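Below you'll find the structure, written out as structure tokens, and then a few comments.
Apart from one protein chain that is not included, each protein chain of the complex appears where it belongs.
When the chains are written out, they are named A, B and C in that same order, and each has its own residue count from 1.
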Amino acid sequence: MKRIPWTPIIAGIPLTVVGIFVLFSGWIAPDATQQDILTGVTPPGTPGHPFGTDQLGRDILQLAIAGARSAVVGPIVIAFGSMLIGLLLGTLAGYIGGGLDIALSKYADLLLALPTTLIALVVAGLVDGGYWITVLVLTVLFSPTDIRMVRGAVIAQASRPYIESAKVLRLSKRRIMFRHIVPNVLPIALTTMLLNIAFALVAMSALSFLGFGVGPGTPDWGRQLSDGRDLLGQNWGAIVVPGVLIIVTAAAINLMGDWLQERFDARAVAR
Amino acid sequence: MNALELHDLQVQGPSGPIVTRMDLTLQPGRTVALVGESGSGKSMTAKAMTGLLPRGVTATGTLVLGDTRVSLADGPSALAPLRGRRLALLLQNPFTSLSPVHRCGMQIAAALPADQRTDTEIARRLDEVDLPARVAQQYPFELSGGMRQRVALAASLAADPQVLIGDEPTTALDVTTQREVLDLLARIQRERSMALLLITHDLGVARERADRILVMYAGRMLEEGPGDTVFTTPRHPYTAGLRDSEPPLEDRLERLPAIAGSVPRAWDVPVGCVFAPRCSRADDHCRTADPVLEGDPTRRVACWKPLADDEAVLVPQVAAASPDAADTAGALVSVRGLTRRFTADAPPALDDVSIVVRPGEAVGIVGESGSGKTTLARCLVGLERADTGTIEWARATDDARRAQIVFQDPTSALNPSMTIGASLAEALRAGGRDRDEVPALLQLVGLPVEYAQRRPSGLSGGEQQRVAIARAIAPRPELLICDEPVSSLDVSVQAQILNLMNDLREQLDLTVLFITHDLAVVRQVVHRVYVMHRGRVVESGVMDDLLRAPQHDYTRQLFASVPGRSAS
Amino acid sequence: GSDSDSTSTTGGTDGTGGSTDTTGGSASAQEIDVLTVAFPSSVSNIYPGQEAGNFNYYIAALVAEGLAAPDSSGKLVGALAESWEQPDPTTYVYTLRSGVTFSDGSPLTADDIVYSVGLAKDETLSPNTAYYWANVEGAEKTGESQVTITLASPDVAFEWGPVAANAMWVTAERFVTATNGEIGTPAALFTGTGPYKVTSFEPDKGVELERVDTYWGGKAPVKTVKIEFIPEETTRILAREAGDIDMAVSISLDQEQQWADTEATDVLFAPDKSYVGIDFNTAVAPFDDIHVRKAIALACDRVTYVEKLLNGHGEVATALTVPEQIESVVGDAAAARATLAPIFDLPYDLEAAKAELAQSSVPEGFTTKVGVSTSAPQVSQFFQALAATVAEMGITIEVEEMPVEQWYDTIGSPDWGLAYMWYFNATGDPAELISWFLAEGNPASYANEEVAALLQQQREEADPAKRVELIVEAQKIAMADVPYVPLWWGEAATAINDKYTIEDFGPYTLLSPWTVRILTKE
Partner (left out) sequence: MSVLARGSLGRYVAVRLAATLLLLLALSFIVFGLLHLTPGDPARNLLGPKNPSPEALEAIRAKYHLDEPFLRQYFLWLGNVLHGDFGTSIRSDVPVTTLLAERIWLTFQLAGLSFAITVLVGVPLGIAAAWRAGSALDRSVSVASIVGVGAPSYAVGLMLLYVFGVWLDIFPVYGSGDGGLDTLWHLVLPAITLAFGIGALVFKLTRTAVLGELQQDYVAFAYSRGLAQRQVRGLVLRNALIPVATSLGLVFGFLFGGTILVEVTFALAGIGNLLASSVTFKDIPVVQAITLLTALVIALTALTVDLLYYAVDPRVRKRGLQ
């Protein structure tokens, strides 16, 4: 008699929906970027526009559906990328230790010390902004957190007997690190990653807010949200739709994260 | 009036029953021993009685403590007020039962009545368990296993409970300490007329200490009787089997008569008698009908074909001599003047230690806890650097095949995220062997083959240790170092493992450095021993000679304190 | 505000800007203890000579004055100078008003004026106004209360130089030396003859001003003016909602509706003399081809943009000059618009646009980019809309948003063939923008002798009416080549506590001592 795992179901539904948006927006929202300036802003409930339109007469809902891709894919890449960096460098730093450790943690400090806006702006200025550049920058800027998390966890694992047995088997450092330690720090890394996806989602929308996001005309939740702020008076849909999408998606990701984490050995996470 | 009564305990695990139809009675000042193989449900019984079952495990039944009666179905909260003063539990694993970041003194004081939390009181409590006052200021990780367990004992006694449940409280201790601790327990018991439930796998301890003995198997109680008769005239074939597996100190047996097979999981026990599959006397009736515990209150047995007195006597086949001394060719490894000092204030862990191990030899190292055995072992396998001294190996290349080690603590010795199969396969590959030897390897250490798919967390202590041994021998190392390999195992497994050791030595002409505190055990395996004391080697020689005429008085004391034969 | 409130009715490009539509009912100058005003962005220096931007002009207008000042119709009248005459084209003689004192009570002297001219001309102390004085030889005291300013070459536009709205704020040397050369910084502040004196200034936080009771122009109704910098528009609205502020200048037209719906709030609109238009860099292909420029110009549906993107607050621009700059010369608002109408008149016509492109060097279309300041959302929307329109002609316009500072670099840069200008006219001089946009080194790299000659002429033409003709003529000729596409003339909206109103609120109001005009409704 197995209990129904409600959490993944509850979290799964919105994620599936967003996933569908990402994959099939072309079909679901064909005229997302279709302008109709003569219509201009219309409130929610306008015929043909359940959530109204923006200044350029674009349908808020379709725009949001089309916006899922750039809103979600980037953050996932960021979180996953920074986790990989974190796992690699964090494990090296924690297990090999010594000069490498110092070097790596200095590197992490350096990254942590850089003001995000500055980097974002400089890169925007250098390479004409660009979505993937922003993603790359954020990946790098997110990694120090993962590096430190992993490093801490690795140091905790390294002194345990099973690692010592592995040493006695004269397994290569590489194997000990990536076959033995990494799987046991993976839970904490994955938790951080899932949280990072949510953070990256918000971070990217925040960059749009400061004017360093995707270019105008590109459908993107963050972009839509910051554009929508001006329309609050005329069409609340413009801010509510992308806002809710961001919050719900991030929440669902976290929920999923927690559930997965509980399925991992909680002990490994705490150590 | 009874100090504690347990009626019809049932413990339910997530994947099935763990303990079934268990009841027991404790009298003030009396000791009841609960013996059984690992996985038989001893710890779960203890945890159920204290309301400390892990998540997902529930219990039913009634617990009567003096005048209070608690239904275990009511959950842990019902037992909370009783813990400490009424009954306390001393856990099995001294390595994890103390908080790593709190000073020992503090952890003892925590359970003391508020007004008694003074340094002098703590010092007294430490002294009670024969620890110096300085330990109060030390952290658990600075102490060896034995010392930790004594700290733990002091802590569990702090609130002066009426009933103490010791879950293998002396498993990790060496004989001298074990005797001291057991004597200590007995004394405290007398002083407070405290009831003691002693969970152990050491039949010697049970026989020597218990007024009554309960024998558990696969979550069932198979036999109950007075401490002096249960093993002299066992009624249940299983009890007899246990007794026979126990190694004698006097002579070295050709082969320990171990019980075949391994313990069934508590939930996939066969229909009929749970022991039937391993029982030589079992017939169809045994395999179909489940016997209940019956007989007069003093002597109860759950068996369709109990042994008669004459069938119950033990006929040991004594071996001709101790294993032949190996050809005194070049040493496999020779250690000279090894010294290791961890902290400036404490005495050195190793103090000018020199030993030699020759190919094919089985060498023992005995000594009390804290004497430096583990440190020496760690130095040998390169996990610890010695301050001074040299280690010379016959095998030039420093690879997996030079030396392997089996650790004392099984619970953390296996990678929690790897399946048993993966761990073993890896070890095999490290020794240049093939991964499809895994099933053979598992059988070799007496584990069901399906275990290859399991992860360590699903195994009981003993099962984990077997895996650890399997991993250590997988690369077929020239030297196998065993640091207390059987100290947390029950006798039948121990017997199997000791036989295994000897088999392995013959099959793979394995050289073994066997570290233990149990002379009877070491007796069965080794030819020569080194006796260590406070980081020095105080005596060494051929086992038999040493037994016959121990030179150093520490050695004498060691022999004297072997359980089973009362100190007289 | 209530729906009956006429100010909340949007739309209507009737182009009769300048007329302030405030709620009816009589109002009078009553003592107001504190007036809290929220600016949408901070100033880092309150002396406009140091830093560009509009908002320090609004602050300086309360603190210091020039020799002349525009009246509500944009006509220059005496300020610190009672009167002035022009004996010859390069000489201006100003007669100072008597009895003027600085906020510390000390009297204003001719030497102060001379010093202030020097200050405005100084490149390091006043980088932002120096260019305006480049043509000025110098100023000298030619009498107890008389100052003479001489120019290198004739320039009738100079009259607008010594005006607080534009390029001169009179102070005294001693104030500047007292703060060892610093002006307008939080430490130094800024002292003038205006109706208020600054009591505190914290960048990104705000400015506090106290009324000067000795002001020659009489006692202003507002005792203390608190200026707060609140960059986030929604926060500004909430601040008004909570009654923490009385007034908000240059509110976002997108959120005009929210402002209007805010409790006890009126929204006043007035042209802000701003010009918004496309710049083509005629030196950069394909914009060196007039057909391409025409094609794009014809594709601009300017009427709709004003209607939709500005909610009708603004009007379709037909020239570089804004109507308010000629209103006082040609008579009234309507006449001004009539005069400017013929200068640039290419109505939206997609077919014509396609035809133009067909004749061009790139009949199949082309790809270009345009840099838009993040501070100009309507412009971004305009270009997105334009991009959508011209897409079907095979023209791809990539709109890139960037910080305002990076946008400056796009102006007249060879990397940006397509750019735009959002220009705030400081003066009422009809030649203000063209003397940049049609003169040498203009962002369009546009050159035309005929136009150049006309520009030179108008500089010397003393008769305003004739001068306007020259200016209009010059623009007609130039705009025929479409180096620029005027899009719209902007309107500024100001939200104010409906207890108060601003006396004939117009394009020049905030550039003159505006708090003097705050009235309390009966």
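The working rule: a contact is a pair of C-beta atoms (placed from the backbone, for glycine too) under 8 Å apart; a residue touches a chain by one contact, two chains touch by 3 or more.
Please read all numbers here as calculations on a predicted model, not as lab measurements.
Taking every chain of the complex into account, the absent chain touches A, B, C. Residue-wise, the contact with the chain that is not shown comes from B:L98, picked out of B:A3, B:A48 or B:L98. The chain omitted from view is touched by exactly one of C:I149, C:L209, C:I230 or C:L418, namely C:I230.
Across the entire complex, the residue among A:T39, A:S82, A:T145 or A:N235 in touch with the chain not shown is A:T145. Considering the full assembly, C:L238 is the residue among C:L238, C:V303 or C:A447 that touches the omitted chain. Across C:T90, C:N128, C:T321 or C:Q475, the residue that sits in touch with the chain not pictured is C:N128. Summary of contacts with the chain left out: across B:V32, B:A59, B:L131 or B:A152, the touching residue is B:A152. On the side of chain B, the interface with the absent chain consists of residues 47, 50, 52, 54, 80, 83-85, 88-91, 93, 96-102, 107, 110-111, 139, 141-142, 152, 155-156, 158-159, 161, using the contact rule stated above.
Summarising the interface, chain C meets the missing chain with residues 42, 44-45, 50-53, 123-124, 127-128, 130-131, 134, 182, 184-187, 202-206, 228-232, 234-236, 238-239, 241-242, 244, 403-406, 408-409, 411, 421-423, 435-436, 439, 441. In the full complex, chain A contacts the hidden chain through residues 97, 101-102, 106, 109-110, 112-119, 121-122, 125-126, 145, 148-149, 152, 191, 195, 198-199, 201-202, 205-206, 209-210, 222, 225, 243, 246-251, 253-255, 258, 261, 266-267, 269-271.
Definition applied: only the chains that are shown with their structure count from here on.
Mean C-alpha position of chain A lies 44 Å from that of chain C. Between the CA-based centres of chain B and chain C the separation comes to 90 Å, rounded to the whole angstrom. Remark: chain A and chain B have CA centroids separated by 49 Å (rounded to whole angstrom). Put simply, chain A touches chain C in their complex at residues 35, 37-38, 40-41, 55-56, 121, 124-125, 128-129, 211, 215-217, 227, 229-234.
Taken in their complex, chain C has these residues touching chain A: 233-234, 252, 254-258, 261, 301, 304-305, 307-309, 372, 374, 377, 380-381, 383-385, 387-388, 398-403, 406. Chain A contributes residues 160-162, 164-171, 179-180, 183-184, 186, 265, 267-268 to its touches with chain B in the complex.
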